[in-house]
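Note that this complex is displayed minus one protein chain, with the remaining chains in position.
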Amino acid sequence: MNYHQSRYDEPLIFEIEEGEPIKVPNYPIKDNMIPKNLKRKGLDIPTLSEESVVRHYTRLSQMNYGIDTGFYPLGSCTMKYNRKVMEEIAGWREVTNVHPYQDDAAVQGSLEIMYRLQRMLCEIGGVDAVTLQPAAGAQGEFTGLLITRAYHELNGEKRNEVILPDSSHGTNPASAVMAGYDVVEIPSKAGCVDLEALSSAVSKDTAVLMLTNPNLLGLFEKDVVRISKLLHDHGALLYYDGANLNAIMGITTPGKMDFDIVHFNLHKTFGTPHGGGGPGGGPLGVKKHLEKFLPIPSVEYNGSKYHLDYDRSHSIGKIKGFYGNFNVLVKAYVYIKLMGSDGLKEVTERAVLNANYLKARLEKHFDIPFKNHRKHEFVVDGSKLKERGLRTLDLAKRLLDYGFHAPTIYFPHLVEEAMMIEPTETESKETLDDFVDAMIKILNEDVELVKNAPYNTSVRRVSEVEAARNLILSMRMYEK
Amino acid sequence: MNYHQSRYDEPLIFEIEEGEPIKVPNYPIKDNMIPKNLKRKGLDIPTLSEESVVRHYTRLSQMNYGIDTGFYPLGSCTMKYNRKVMEEIAGWREVTNVHPYQDDAAVQGSLEIMYRLQRMLCEIGGVDAVTLQPAAGAQGEFTGLLITRAYHELNGEKRNEVILPDSSHGTNPASAVMAGYDVVEIPSKAGCVDLEALSSAVSKDTAVLMLTNPNLLGLFEKDVVRISKLLHDHGALLYYDGANLNAIMGITTPGKMDFDIVHFNLHKTFGTPHGGGGPGGGPLGVKKHLEKFLPIPSVEYNGSKYHLDYDRSHSIGKIKGFYGNFNVLVKAYVYIKLMGSDGLKEVTERAVLNANYLKARLEKHFDIPFKNHRKHEFVVDGSKLKERGLRTLDLAKRLLDYGFHAPTIYFPHLVEEAMMIEPTETESKETLDDFVDAMIKILNEDVELVKNAPYNTSVRRVSEVEAARNLILSMRMYEK
Amino acid sequence: MMCPDNPKIKEMLRTIGVSSVNELFSDIPREVRIERLNLPDGKCELDVKKEIEAILKKNKTTDDIVSFLGAGIYDHFIPSAVFSIIGRSEFYTSYTPYQAEASQGMLQALFEYQSLMAELTGMDAINSSMYDGATALGEAALMCARLSHKSEFIFPRTIHWEKKSVLDNYSKGCGLKLKEVGYNAENGKIDLKHLKELVNEDTAGVYIENPNFFGVLEDEIDKVKEIIGNVLFVVGVNPISLGIVKAPGDYGADIVVGDAQPLGNPMNFGGPLLGIFGCRKKWIRSMPGRVIGLTKDANGKRAFCMTLQTREQHIRRSKATSNICSNESLCAVATAVYLSLIGRDGLKKLAAINISKARELAQRIDGIDGFKAPLFNAHHFNEFVVSSSLDMDVVDEHLREHGIQGGIRLNEHFEELKNTALYCTTETHVAKAHDALIKALEELV
Partner (left out) sequence: MMCPDNPKIKEMLRTIGVSSVNELFSDIPREVRIERLNLPDGKCELDVKKEIEAILKKNKTTDDIVSFLGAGIYDHFIPSAVFSIIGRSEFYTSYTPYQAEASQGMLQALFEYQSLMAELTGMDAINSSMYDGATALGEAALMCARLSHKSEFIFPRTIHWEKKSVLDNYSKGCGLKLKEVGYNAENGKIDLKHLKELVNEDTAGVYIENPNFFGVLEDEIDKVKEIIGNVLFVVGVNPISLGIVKAPGDYGADIVVGDAQPLGNPMNFGGPLLGIFGCRKKWIRSMPGRVIGLTKDANGKRAFCMTLQTREQHIRRSKATSNICSNESLCAVATAVYLSLIGRDGLKKLAAINISKARELAQRIDGIDGFKAPLFNAHHFNEFVVSSSLDMDVVDEHLREHGIQGGIRLNEHFEELKNTALYCTTETHVAKAHDALIKALEELV
């Protein structure tokens, strides 16, 4: 392998030689504008030339792995390729240079995009109404849970439990607690919801079951209809964690599976870029009976004009300033337009094909629990690595030397030394094959070599222990 | 040193797995649209997915050095930093999506930019009229020489010689020959024009003297006024090669030095990016007496509207389609606006300061012929390297390992093992110091190490000999 | 449908051991299947662009109209280099930097963001982003409750009503009671007497905004601090103002929140924004959100990685300090680039220009019969309340006809403020913009 990531001995922005900065707009400044006791003393940020800044961040960027530089098999993260035309359109002045409080008449374009996106997501989610406000999946969850609470309260019920499978994503329990719920975690059986365990967990205290389907092991919960019925019979709601929507589009919908609430991760399924962590978008869809609880405003159309409607009888109010991550919404809109009904189904098919192909090739060399077909992802059990004195972490680090990102590791917790692999639909067979070849090759490499990996990245193995022990989160803490 | 350039084993675009390409606009296609004997048989270009293409070229880009990744001390090339706002503006639809033959009324914006740029360049060049048509400096030269010919012919003279100093850039003699002239090269004296040699070279056959000032050794031709007078007294013209304008802006102008013709390299002095070789821009300016020979059209203003004027009595016609590299012109316009009169002078001052600083630091370790101050660049004599069994080429290659681009080497020819160094004004002292440190360090490195450099680039030393011996200029030639 | 004749696909199916892609979906019960998504089929890029262009043309941008809107989102100058950098695909197509060795670029850029914002705010640590200023406030309230184990959170009436609603929703879960402290009707500053009445042993934290929603600079901040004593002190900032306004860390803040949209992020019709969240060293382990730490690699070379992850949902699940996962990292990088470009002197100057311009505009409006500006007798940053003896509906309509978008109206949410609007101006307003407003207003009287 001949891969090497860029490497620069790049100083911190505070350590670069100062220079002539770009000009700021000119304006005569009056004195005494600020109350004496609010006057700032020092301001210890650097003053640099544009060339220094651009060179610095260009170099940093080259020391960063992105989907445009290579394969990113991060399970549960749906790292698909992001179409460039989405970026281009989202950069238009008509998108960026508009204030959210402009008069409705001056923002008909933005409102129309939002309105149409709401409708499209309703169709994809099998729901009746959508709010675009949540900034990410986790906020969608939080919003959904606030709605759950409002719903039960309006019914005069005080239900205080959220049920989740043990394979659920960390945001699910965290959101539940933030919304004031107690979390009831139920164990899995053969990787799926254990119906018996669920039955005994469900009660009149159950507010909602949070589920994703296929689940985080990539397995489709075949009993989903029985599960829905069980919950609904107990007066509880069903929440669909939309992070895995990439496995079912065009085949089924959360609504069709009888979920009441569903969030969408625009930065996963709908190909908006992850931005190193964000921004994303986490629109939330609900069935008719929950519509009145959605955050304000919604975007409505009266046949001739679009407008922001603040008049929602039982709205929970706002969960974020303004109307959501509009710029991201535009990208998702473009994505759905580009793909269309036919394209979205192909996305699903290819994502599932790719996952099962990877699994088929890897399972000759690795333990992969559960024999069924997967949907879009699967989890490898890395515990056998221990026999050779290795850990999943070592394998992950060594993959970086081959120019691949590592899979999601040590999650879900119910698989030992887990490696969670999601190839997505945008990777070619060639890339998948190269990845498998690298995985196999590493298995046969010298143990010490692998344990000390990576070598070909911009730095060698990074000490997280040191970071936690000697906590330095800013230049201020560094210098002190 | 810890630098390493990105390295990928990147296949050729023809070798990548084919995939689903982006859609092209739909339209019902009729049969029999093409005469039978013009029907194409094969078309052996690949069909790839957008993700494959983007990943491929993103990786290639990381294997390329640019001014945004590091210092580029290429003498005579003026590799200065390119302001990002220039790119942004040049990307606006009002710049890109306009056809050159649209009605004048529909292109007033473009014409106004061109008109104003013409005026600004007149001021900077000290000339009376400018054409923006030439695509690059060399084409500016060619245009200037065609004008020279037209001028003398109109005067009933048949002058067939172009005089150049031996330090002149290769395009000067090449353009002269293309324009049908004989080239008379005169030797330098102490790095400058040898007035005696010039005197004896000048005759009634002399059409024009091509000169740049400061010259390619970075020395200002102090006798420029006497030189001008000498040529003019003989009825010849003076041509200023504008590649070195970065050394004199705000201090003097070619016009003031009595040159009749001058080209501008927008991609050097005016900070438009080089694009890996182009596009650039080579506007040509002339004094009043030559204006009537300029190519058509010129952009004129009648007090209320801008228009294209094709009515130039003795125009040489066209030397390129349409009106020049308009997109590049826009960037140059932005640059001049950003810099202004004060900024352009500072550019010159800092460029000259940087060059002399570098020279001062390097001359303790290297031979640098000619003791005077330099303007924006200087030439190092690398012949001493031979004593250690090294060549300038080796030093250049080793610099790449330190993350620096190499200087221009083996030019100008009158300095042995030449290294021509031009730092430009946009480099910090810190960068210059790091460069000097690397140069000195290499002098003390193991000879074999240096001779086999580079190591840290995406490939090791490339064989130009092999390329010339076994000529492969395309996939077709590769496969045969 | 994927082309079943594609030899690559066939080979993949063979390896899997199925005869068709459909077989891979055999576990999906018939009863939950749909026929197809009722959406049009996919279109080519050009068609999509043309369609969306036609839609978006119906927007008026701040290049088309003169807008005096602020209220949480601001139109500031953004150097082009910011977009060049965040447009680098290694940054924007990357995921959360879980594999530190392959992600040093993003990690260092975020560490620089944290460092720059720490300096601006006077906090030791800033996380690598919250969704926006409103949710950052919500998280701050939760953090106060977590740290103090107390049950009340005090916030000023002088915050944006949307923020209040968000705060409400965030506090609900943990049963935190919200108490609103009023403002001085004359100068718009916090009502110190009222504050004194509200603070008690149940107070988990006190929130103050500086400048507040009316653009007023809270210069009696020392007295606020005096009143609240050791209670956790949360300060909300407009980060541009910190070019010349004292850092909250220098007047006793424990937690700083705000929105860094003004620092290099476009308005984008409301999002993405960039929630600032910072605190003093001693509270760090209770912070929500991701933080990047400085550390070493195996060679002892300086390196960066995510740290304190045990606070986070993916490790701690229901005991996490927050549910946040995806955040606004790229916006944080934009802000780091922005601050690096604008620099110390630039930021000072920008802050001063904003104050100067706002003051001058207020004075000019105040000079018009029937208008008062600023309504509150205080120092302002770049926003101020305008009140009028005229019906503000009429004023706004008139301005609209002149291509001017007036400030945001306050009456609906501040009943006491009839016929008022919050006006904002920044360095992006050319002189003509102010003239146009004044001229239009003068026409009304």
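By letter and in written order, the chains are A, B and C; residue numbering begins at 1 in each of them.
Definition applied: a residue touches a chain if its C-beta (ideal position, glycine included) is under 8 Å from a C-beta of that chain, and two chains touch if they have at least 3 such contacts.
All of these numbers come straight from a predicted model, not from anything done at the bench.
One of B:414, B:440 or B:475 touches the chain omitted from the figure, and that residue is B:475. Contact between chain C and the unshown chain involves residues 44-46, 50, 53, 63, 77, 79-80, 84, 87-89, 427-428, 430.
Touch with the hidden chain on the side of chain A covers residues 2, 17, 22-26, 54, 58, 83-85, 87-88.
Please note the rule applied: only the chains that are shown with their structure count from here on.
Rounded to whole angstrom units, the spacing between the C-alpha centres of chain A and chain C is 20. For the pair chain A and chain B, the distance between mean C-alpha positions equals 47 Å. Shared interface positions of chain A, i.e. residues touching 2 or more other chains, are given as 5, 50, 54, 58-59, 62, 68-69, 81, 429.
Among all residues of chain C, those that touch two or more other chains are 8, 42-43, 45, 79, 81, 83-84, 89-90, 301.
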